[in-house]
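The structure appears below as structure tokens.
All protein chains but one are shown in place.
To keep things simple, chains are lettered A and B as they appear, and every chain counts its residues starting from 1.
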Amino acid sequence: MLAIDVHQLRKQFKVQKNREGLKGAFKDLFKREHTEVTAVKDISFQIPQGEICGYIGENGAGKSTTIKMLTGILVPTSGKLLVNGFVPHKDREKFVQGIGVVFGQRSQLWWDIGVIESFRLLRKVYRVDETDFRKRLDELVETLQLQELLNRPVRKLSLGQRMRCELVAALLHNPSILFLDEPTIGLDIVVKTEIREFLKRLNREQGTTILLTTHDLQDIEALCSRVIMLDDGRIIYDGGLEELKSRWGKGREVQFQFTDPVTLAKVSELTGELEVRWSLDNDLTAKVWIPREMNVSEVLSRVVGRLDISDIKIFETNTDEIVREIYQSGSAEAPRDLSALTLGDDPDAAEKEPVQAGAAKR
Amino acid sequence: MMSMYLDFVRIRFLMMLAYRVNYYSGIVIYAINIGAYYFLWKAIFGEAETLQGFTVIQMSTYVAVSWMARAFYFNNLDREISNEIVDGSVAIQIIRPYSYLLVKMMQGFGEGLFRLLLFMIPGMIVVSFIFPLELPTDPMQWIVFFVMIWFSFLINTQLNLLTGLGAFFFENNQGIMSMKRIMVDLLSGVVVPIAFFPGWAISIMNWLPFQAITYLPGSVFTGRIQGADVWNALLVQVAWTIVLIVPILLVWRAARRRLFVQGG
Partner (left out) sequence: MSRFAFTLGLYRDYLANYMKTKLSYRADFWVEVLSDLLFNGLNLVFIFIVFLHTPSLGGWSEAEVVFVYGYFMIASGVFSTFFSAWNFSERYIVKGEMDRVLTRPAHSLTQVMLENMDPPAMFGALVGLAILISSWATLGLPFHWYDPLVLIVMVMGSCFIYMGIYTAMSAISFYSDAPTGIGPLIYNIQNYGRYPVEIYNKTIKFLLTWLLPFAFVGVYPASYFLGRLEEWWMPWLTPVVGLVFLTLGVAFWNYGVKRYRGAGS
């Protein structure tokens, strides 16, 4: 069964225009101008149960708008939308019983009281049976190691501790789909790893479907088998992570710190015929971009012996860079054949293949 | 340096313009308040010609002008400062190369200027058509009045800074701020002119800064204070403006120490 089934989903907003300057502000005082903005442009995708899917794109690409439609907060302008067998914006109160939502930037816990009090209250709100609640809470508390935190007020928690508690809060009612909006934003690497491990385990043991937005490629790498990439309201990539990386994330960047001033010509000469791109940050710092299929050592060996180097840094491309690269290349990858995902138990699914999603953009 | 501060005035002015509905409803609020108090006072006067030396017309003029002056001097700087302290953004403000308190004051002034031009002056014209008012004919009286409400703004803003900074020292400053607001409204003479209070209360209130906010400029405007007494009233305002600088600087110093030692 499909956990999420989105077909030709579209969302338009009316946005107030603010006119410039004092004169404009006076005009706005009496008459407003509106512009129509289409945040999500007829997107289609399906997510089967038990999948972890990364939903990525630049800020303003339409990620949160989609998430808000999927969670029933916003009503779509047009298109079909089925989550957990519900149309999210209809029957909202019944629908949200089956989903969990974590907004990384926003807390759903009560600030001034012990975490456990928030959990108890949420139990009431979600009408979770006391014994189920106890069992579930014990499990979660143990996996996330929250024993010591339970009686502490939220405002005294660190961001990492709070995020773990947010996860518990979103999972107390045992939702079958979990929506995560930037779940690891601002966390340190240890906590990030813990949270990723937890999510993987949750997915493995309970079969929870997870849809997450993130800017952190490592989140995606650690968790997602599948990535949906959005730009300007359209899906520009929908497919496996490996494929994405091999096709688009095809490079690394090496930064050299030289002891003596260099010029662009001088460093370019070093690598000669190799297909790399040099750029100069200043007299002493140069960066070279190396395509994925090339060995970094090949480039390093050419540089190291010839110039005095005080420092070297190697950067992996992150999601944003991949996205940027896709934009720059001017065309996008056609989404993979979704019929492969549906496992055949939904006869309609095969023809829900998004066609226009692969269209060129910009 | 000065131009930077003036920019804060300008930006706040523009911000106020952006919230247009606020502006419309603001005028209506003040008209309603003036109207309600006008009727209330008319009922209070009943058959009487004068009460405490106020004629009915003087009273309605006083009510109108004190509310309009309130439009100019009133601001929510206390709440703004308090919020910035609670959410921690004050720390960022403090490391910027300007005086935080002065910036706040400028923002308050931008707000006041907006209300003065788009609110108080048109409001006063409208109100003077609806209710029988007696506006001063002597231009000097107008000039002094505008100078005096400038000081009203300063004094009221200083009190706002003081209570706003309280958030450094009290976990929840809300109560103190609303108490201050009530005190200002009651003791400054917006709700009841000070002359109506019992004698013992008047003698206490003469020693508080609140009367300098509304009662003194309102009395000058209605002509209840005349001649040399006008300069006395102005002097009282100036004195309070200067005196209030002291506690503000003390609290500010303590606040900064607290911020740097405890990290907010």
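Heads up, the rule we're going with is that contacts are C-beta pairs under 8 Å (C-beta built on N, C-alpha and C of every residue); 3 or more make two chains touch, one makes a residue touch a chain.
Bear in mind that the values here come from a model prediction, so they are computed numbers and not experimental data.
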Quick one: say which of A:V125, A:L159 or A:V296 touches the chain that got left out. A:V125
Across A:Q8, A:Q108 or A:Q206, the one contacting the chain not displayed is A:Q108
Which residue numbers on subunit B touch the omitted chain? 18-26, 28-29, 32-33, 35-36, 39-40, 42-46, 48, 51-52, 171-172, 174-176, 178-179, 182, 185-186, 191-192, 196-198
For subunit A, which residues reach the chain that was dropped from this view? 11, 13-14, 16, 65, 68, 71-75, 77, 89, 92-94, 96-97, 99, 101, 103, 106, 108, 110, 112-114, 117-118, 120-121, 124-127, 153
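Here is the rule we use: only the chains that are shown with their structure count from here on.
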CA centroid of subunit A to CA centroid of subunit B, Å: 49
